[in-house]
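The following block contains the structure, expressed as structure tokens.
Every protein chain but one is kept in place in this view of the complex.
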Amino acid sequence: MASNTLGKYFTVTSFGESHGSHVGCVIDGVPSNIKIDLKAIQHQVNRRKPANNFATDRKEEDTIEIISGLFNGRTTGAPICIIIKNQNTKSTDYNNLKSVFRPNHADYTYEAKYDNRDYNGGGRSSIRITAPMVAAGSIAEQIIGKLHKQIKTTAYVKAIGNVSLESSTAHFNKTRKQIDETNTRIPNKKISAEAESLLTVCKKSGDTLGGVITGVIQYLPVGIGEPIYQKLQAQLGHAMLSINTVKGFEYGTGFESSRQYGSQHNDAFTINKKKQILTTTNNSGGIQGGISNGMPIYFNVAFKPISSIATKQQTVNTFKQSTEIIVKGRHDVCAVPRAVPIVEAYTSIILLDLILQHNTKNIF
Amino acid sequence: MASNTLGKYFTVTSFGESHGSHVGCVIDGVPSNIKIDLKAIQHQVNRRKPANNFATDRKEEDTIEIISGLFNGRTTGAPICIIIKNQNTKSTDYNNLKSVFRPNHADYTYEAKYDNRDYNGGGRSSIRITAPMVAAGSIAEQIIGKLHKQIKTTAYVKAIGNVSLESSTAHFNKTRKQIDETNTRIPNKKISAEAESLLTVCKKSGDTLGGVITGVIQYLPVGIGEPIYQKLQAQLGHAMLSINTVKGFEYGTGFESSRQYGSQHNDAFTINKKKQILTTTNNSGGIQGGISNGMPIYFNVAFKPISSIATKQQTVNTFKQSTEIIVKGRHDVCAVPRAVPIVEAYTSIILLDLILQHNTKNIF
Amino acid sequence: MASNTLGKYFTVTSFGESHGSHVGCVIDGVPSNIKIDLKAIQHQVNRRKPANNFATDRKEEDTIEIISGLFNGRTTGAPICIIIKNQNTKSTDYNNLKSVFRPNHADYTYEAKYDNRDYNGGGRSSIRITAPMVAAGSIAEQIIGKLHKQIKTTAYVKAIGNVSLESSTAHFNKTRKQIDETNTRIPNKKISAEAESLLTVCKKSGDTLGGVITGVIQYLPVGIGEPIYQKLQAQLGHAMLSINTVKGFEYGTGFESSRQYGSQHNDAFTINKKKQILTTTNNSGGIQGGISNGMPIYFNVAFKPISSIATKQQTVNTFKQSTEIIVKGRHDVCAVPRAVPIVEAYTSIILLDLILQHNTKNIF
Partner (left out) sequence: MASNTLGKYFTVTSFGESHGSHVGCVIDGVPSNIKIDLKAIQHQVNRRKPANNFATDRKEEDTIEIISGLFNGRTTGAPICIIIKNQNTKSTDYNNLKSVFRPNHADYTYEAKYDNRDYNGGGRSSIRITAPMVAAGSIAEQIIGKLHKQIKTTAYVKAIGNVSLESSTAHFNKTRKQIDETNTRIPNKKISAEAESLLTVCKKSGDTLGGVITGVIQYLPVGIGEPIYQKLQAQLGHAMLSINTVKGFEYGTGFESSRQYGSQHNDAFTINKKKQILTTTNNSGGIQGGISNGMPIYFNVAFKPISSIATKQQTVNTFKQSTEIIVKGRHDVCAVPRAVPIVEAYTSIILLDLILQHNTKNIF
């Protein structure tokens, strides 16, 4: 119930189904009188679209339409409603899914929970509903830019299947444009080429693969994050675990931390020439006690392989009978590259929400 | 701001500081007329206390006192306030921390965020504030028991440092009593002994270690979890990432999923003799589309090593000068075993919150 | 910030401006698999439209469009987004309002608060934004009907200017159809005719009038309302005071109660033949301790006169200069009759929200 809103002060409420008339969202808590760049929004939304030959053939135009909350190109403080018309919704592809549960999809659990399930293209459980969220994330990012010009949020693909970059800070400064230079959004041409080879083989066998995305926030001021139950890492983790197919979240040295000694893991404090407090290492991932410490924030998000595979699978139907299924429709081999702008968008929404909460103290 | 509440329908608001007069919480959204077993609450709280020679020598009595919301041993639907008096608070141990930031603690970020920081024993950022949350978790668990007797929530230590159990379902049915049989709460005597050896060495060198806790929920009905932004895994992840020292969360096959093919990862559906829908494997960890599918739910929580180590560390002070610190006070070598009831408590709070949300549909 | 949502479990988030492209709302927390009657929604929305010669000449088609959350005519549990296209938006009427503040309108306060104000037709502060809320109220009412068929919510005009019905229960059983029989929605032909005469004179002089609407809820079960801060009267009062031009709210004998003795005001309990507990009088207005007691709930809502009058008024402009204004545009002489379905809609939204909260206890 009433669970489709992300954020607390800056909130985004999602609506829409994959093959309904529209997907969209309403943004509330928008600071007023801020100029919004519509092209920048559309650009981020376009980055989410199928872009290469490992992605679905479905053509998604995804043209955003803003129907409230802007006046003369600026926010008014009133809610911003964004809608995207669904096109090319060949729902006949999905007719056979009315009564069969696709393995690892949300068909069975939605049917069990809601009784009335929109089975066309995943309906409400489709990744398609993130398209307007990416638009909302771009608006959040633009508002953050008015407050703290220096803050920079990016995400890139760290791994696809077992092809992975080394863990390092080498790619933290890559721009989105640089990250988009490879099809896989792995910001290393050699590793990206390996991953493409892997995906080519994978596609031929009708199979799918997951991967890992690294999110990075740089130049965030000290003090962002609200203990005890809105810690920066908890809010980021919550948002990322809300994305379809995400199975894990870790920040800083993450799971590796559990194998380190305290003397290895602790980040010593030091002072730089500008009299800023820094840490000499950054195992903490820029967060201590749930609050940003001024160092770069980085986190990994694990994506499982896409559930729609082309091979025959054992399953059951709505009549509780065993059956087999071959999932038709247009599907990605690997959705991880397309998820990069989603990770960025969710990061920006969470960040702005926490920045607004923290900054009320500046008024004193 | 206003960020100390966990849950939405069944809510727990935390208050108190490590070395203040009390720590406590207020539980709201409590279903009425449910008998509460106070001894069961105290038992869970006691399980959080230092219990072995790898834990702090600080004696925490942690006697819970319920000052509202119960009448004749039953809930009244009114808020339940639980307080625990702080005892044995040798705050002189902490006087030297007034002006020095301990590495990896929240000293610096709290000071930067709030200006006025209670530096005694970590103040608000101390793990001690979880003691009343464990009590709240026990109440949640008792209420769940009235609804669905069969639901069973446990947690155990999977790994300490690099000593780890194999990933398997072998320990899902272990009772809390069985888990408490080893000092480490690793439910395998041989592996536990190895971990104890590791900790003995670690203690001698004045160092600390982290580890991994596995949480398990069994016999949860299908349908629990509220898409899109209160998915079961997102709520669990949020709660776990709120615990001090947690660096990562994964469910089902988690990060490993990112290296699997779809054909490996997908869990085929099948029907058992009772006409229940099951999956033949459980890589999904009992959750699909953010909703429980009736299979066991399991997740891993990664804990970093405790930040208070006995050796000299480089740091800075509140005057922005470089300095060195040796952290005194009574600290654990490894807090992971003590965190088991915290993981259980947070799991129960999240579960009840989502069960109440889902069950409003039963009224139709 | 983030203040455009009404309700907590069943929530309605409003968006849109008077002369923007659309007005609309998103409903979340919708119970699933409930058949929705679209014609019934449209009928209620139509009842809000200008209907007689005391209302604005602006033609508002107000055709509702539901773009998410329904499948095969039933709710899916996913958010329902309703949009209404704005038509006939002669914004040239409002060009002169860009830099002049209309007395008693929200022009000045919006300008001061938000800096960027949509001055066309009131923009966000227009009563027009209630049109989709009326649609949401109709959906709430239909869902309530599935739970408790007997519950009946109505509203009627009690007074226009100083022409008023006597306070009595005589009209509690009037149907909406009966209430619509008079132009004024005063359910007494003689009094209504008096009010129409008053409005005719008022219109000629270019003036406006307010009035009082009585809201009635009958056959509500005992137990609805959530102390301490979601009491039934507080939630109703909150919603009513959110309607433009509302200046007061009272329930039961309301302000008159402050002049009564306890021995007059107290409602004695009694038992009827069906062994139901009733009160012999109903000064309490069906609510005791914030919870429904099974007797009819009734309340009065006071509306000020519409601010747009045809005569010249003293005011100031955005350059902080004194000036005069004659408000052009198409405006009502008295908006009170049109507000009847708004009062009904807000009542239904509040009721469903509280019914869902209370009914979680039924699961035990």
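Descriptive notes on the structure:
By written order: A, B and C. Residues from 1 in each chain.
Everything below uses one rule, namely that a contact is a pair of C-beta atoms (placed from the backbone, for glycine too) under 8 Å apart; a residue touches a chain by one contact, two chains touch by 3 or more.
What you see is a predicted model, and the numbers here were worked out from it, not measured in a lab.
Only one residue from C:Ile67, C:Leu97, C:Ala234 or C:Ile297 touches the chain missing from this view: C:Ala234.
Residue-wise, the contact with the chain that is not shown comes from C:Ser307, picked out of C:Thr154, C:Thr184 or C:Ser307.
Contact with the omitted chain, checked across B:Thr5, B:Gln218 or B:Ser263, is made by B:Thr5. Residue-wise, the contact with the chain that is not shown comes from C:Ser125, picked out of C:Ser125, C:Thr153 or C:Ser348. Where chain B meets the missing chain, the touching residues are 1-5, 7-11, 13-17, 20-24, 26, 28-29, 32-33, 67-69, 71-72, 74-81, 83, 113-118, 123-124, 356.
By the touch definition given at the top, chain C reaches the unshown chain through residues 1, 3-6, 14, 101, 103-106, 108-110, 112-113, 124-125, 129, 159, 161-162, 202, 207-212, 222-223, 225-231, 233-235, 237-239, 241-242, 244, 247-255, 257-271, 275, 277, 279-280, 283-285, 288-293, 300, 302-309, 311, 313-316, 320-322, 357-358, 360-361.
The working rule: only the chains that are shown with their structure count from here on.
Centroids of chain A and chain B (each the mean of its C-alpha atoms) stand 26 Å apart. In whole angstrom, the spacing between the mean C-alpha positions of chain A and chain C is 39. Spacing of chain B relative to chain C, judged by their CA centroids, is 46 angstrom.
In chain A, the residues that touch at least two other chains are 1, 3-5, 14, 113, 124.
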